[in-house]
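Encoded as structure tokens, here's the structure I'll be asking about.
Missing here is one protein chain; the remaining ones are kept as they sit in the complex.
Coming up: chain A.
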Amino acid sequence: MEFSEHIKTANVEDVVLRQPLHPPSRGTLCITGHHLLFSDREETGTRQFLLLLKNIDAIEKRMSGSSGTITIKCKDLRVLQLDIPGMEQCLNIAHSIETLSCLDCASEMYPFFHRPSDLSLQDQWGLSSTEKLYSQMKELHDRWRVSTVNRDYSVCPSYPPAVIVPKNIDDSMLKKVAKFRQGGRFPVLCYYHRKNGMVIMRSSQPLPGANRKRCKEDEDLLQAVLDGSDKGYIIDTRSSQQATQARMTGGGFESKSSYSCWKRLHRQMEKGKALQESLIKLVEACGDESNNMDRWLSKLENSKWLFYVQTALSTAGLLAECVERDGHSVLVHGSEGKDSTLLISTLAQLIMDPHCRSLEGFLALLEREWVQAGHPFMQRCAHSAFSHARLQQESPVFLLLLDCVWQLWRQFPLALGFSEALLLRLATEAYASDFGTFLCNSHQERWALGVMERTHCLFKALLRPRERDYYSNPLYEPTELAIWPSVHPQSLQLWRGFFLRWTQQSRHLEEAQEEIRNMVIEWGKLALS
């Protein structure tokens, strides 16, 4: 393997590893193409510690005399420290970690080498597909169809090959609509509300530009969505000012005159750099134990993270309210339609649709709305909160989603079929994974690399019996009702499980979850006997 050229020192003896919640241990450090491996030689037997190099966000090295210390900051917010004897060895190790953790060639990443014994590459990849979903939902068949206009990804590079569109809009029209939408992301169906037949569509921004161009096919498509209903809503995740400004660069919004039946609602949602900086600030604040109360609260406020959580949940609430309460269809978009758009369409579905709240349902929802819908995971999750690398496309939108889902889970502890542990696992996997699910930026890229043939699917793995138990919510009692989150500042909390994951406090909370699980198991045994 060509990784070897980056590994000058593969093994070092007598290294001390310090990690949170464990006493320091002494042992052998080993660097491979994908992993950092540490095995200690305690009298109680050897223990191994394995870390994906991809999980490493930043390192700091400090030399003193003939030895050195490497501080490793992981994307899952863990901070480790290695005391390495020998300056040269230390520098070599640091160099290897720095290089190997940043390799950005997807096809060389670990998922292509990960071969667990209990999963087969022959298994069908993924939980569902557009076609399968469509065939299961008979309600759709009257007015909607599956289009494969994008089968070779030429109409929209970031869409999957098959999408659901209004029946009377043919593929040639779709091609024209795609030209009128940024990145070709024409409006597609993402949710059908069984109770009243209303839908959520999502897309990218239209491209009227400064000349206020129109596209008849785009207007027809949206008209077809309404199907005789008097109006629909467009939730634009930009402020109206931002949307207006977008015209200068060729973008824009659906004007009242061209789309007379659609009411636009603007809700500004931060993404991109602002969100990434927010995460960095929050993690920094959580890591500084010397803060006094005032400094902590002011840093927490200043990071704005909870404000973004609040905005996301209330915009999703608005979307769900339009569909469920007001009984109208909604089109959601911002500019690209790959970030905030997915965030609020996902949350709205959790609020309204009981099917999305089971463990499988939730994973399928993520597969549909994030993986297949083209959230660019590789760009967004290239770095996490510690990296000093110049920010490119990084943005923790997916993490924000998980935080919002956690808030829902806190407010409706019986209504969701999965546990906090699942959300934590997903937060880790999105940044560094043994599995192929979050590789690449689109369906097309995954197809080109053979991800579906040559890697394993995380969602499948999470549904193996042992995992399923662990990631299920023992208190799950499905309800058909919508679960409307409270978005008052008092109702939203810092996600301690994630941001303070490696502290003793989180252990106490985990113990409580364990206790809950045991109580339910105990009760279940007796009730069934």
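As a working rule, a contact is a pair of C-beta atoms (placed from the backbone, for glycine too) under 8 Å apart; a residue touches a chain by one contact, two chains touch by 3 or more; residues count from 1.
As a convention for this text, contacts and distances are computed from a predicted model.
A single chain of the complex does not appear, and UniProt lists its protein name as "Myotubularin related protein 7a", one of "Sodium/hydrogen exchanger", "Septin", "Myotubularin related protein 7a" or "Transcription factor IIIB 50 kDa subunit".
Contact with the chain not shown here comes from a single listed residue; of A:L174, A:C322 or A:L449, that residue is A:C322.
Checked against the full complex, the one of A:F49, A:F412, A:Y470 or A:W502 touching the unshown chain is A:F412. For the chain missing from the display, the contacting residue among A:L306, A:L342, A:L399 or A:L462 is A:L306, taking the whole complex into account. Contact between chain A and the unshown chain involves residues 240, 243-244, 253, 256, 263-266, 285-286, 289, 291-298, 300-301, 304, 306-307, 310, 314-315, 317-318, 320-322, 325-326, 410-415, 475, 477, 479, 481-494, 496, 499-500, 503-505, 508-509, 511-512, 515-516, 519-520, 522-523, 526-529.
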